[in-house]
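Left out: one protein chain. Kept in place: all the others.
Right after this comes chain A.
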Amino acid sequence: MARIIELMKQVPSIIDEIYENSRKADQFREIENQAATKIQGWYRGLKVRSYIKYLDKNATMIQKLWLGYKGRKNYRKKLEERVKQMRLKFYNQNAILIQKIWRGYYSRKYVFNYYKRKAYLQAIEHKNEIVLAELREYKEYMERQEEERKNIEKYKRLEQEAKKNHYLISTKQIPGVFNSPYKPAPTEMEYILRNVKLDPAEKHDLYVKSLKANKFDSITLPNYLPPLPNKPQGPFRDPLDVRKQRYRPFSPTLRVENDFEGLEKSRKEMKAKEWAERVHDDIFYPIDKTIYKKPYQPLLVSKSKFGALDYGTKHFREESKPEEWQGDRFKSLVPPIAEFNKLNKTYVEAHYYLS
């Protein structure tokens, strides 16, 4: 109760206070109202703004993703196109290259090849020069031969002349007509006259011929002086033949020409020479002989009977491998069925299947 009393005691003050408070409240209501409105406004504003911000953010995100997706898609498309273009360009270029090379090759081979023609013509010119030089040489050679032949003929004629006129030769006392003392040297004929040797048979022939040629002489030819016979009387051989045999050069047989012990001698000589020229008594081998003792180990590549690999040069696809490289082949343990092996090997009449 004390409490109530105490409170009761305080009532006026409380009422005062209440009045005071309500007065104060009245006094500040407007301000507070305005403040509350302001706070609410601010708050609501804040809320809406944050919501809008949130929405904006979401929209941006969506747009970002969409645009990214679109962009990438576009990019891919463009890239594809670009790559296509690039490839096209590349292939076109290569096609042009191939066509260019082919056209060049074709026209060079089947239409016209300027450089080849030029080279060919040059080669012909070169060949022509060679041929002409050879022909010139041949011509010169022929001319030389001809001249030589003429010279020989001329000399023979002169010699014949000299034989006929051998009496024109000069003697020690009287110079001949070809050896004029008023000239520094005798003429060529004089030398020929000096060199000419008359064969006895020929001498006689000449004599007979001169007799025949001079018809006047033949009329006055004394009968008691018969021309010398060509052949000595009697069973003799032709003098020319005899002369030939007499002056025949010595021609021994091969056996007579060689020393009887020549073979042995030459063998000995060879041995001695070989012995003298030898540097070392041991026989020299150009290679170390021990290497022959090792067993020969062939290389895998060289052992292969296939030689160089076709791969990479003739084809690029792997074809059946050589058997050496495969090791042992898989073998089935199941015995083969004999009937199957006959397949396609033995001939079976068609009606066998039909029946």
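By definition in this document, contacts are C-beta pairs under 8 Å (C-beta built on N, C-alpha and C of every residue); 3 or more make two chains touch, one makes a residue touch a chain; residues count from 1.
Quick note on the criterion: contacts and distances are computed from a predicted model.
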Listed names "Ras-related protein Rab-43", "Sperm-associated antigen 6", "DNA repair protein" or "Small ribosomal subunit protein mS29", with the criterion being the UniProt name of the chain not displayed: "Sperm-associated antigen 6"
Listed residues A:V11, A:A25, A:V131 or A:V242, member touching the removed chain: A:V131
Which residue of A:K100, A:K139, A:K203 or A:K244 touches the chain not shown here: A:K139
Sole residue of A:R117, A:K156 or A:K209 that reaches the chain not shown, by the stated touch rule: A:R117
Chain A, residues in touch with the chain not shown (by the definition above): 117, 120-121, 124-125, 127-132, 134-135, 138-139, 142, 146
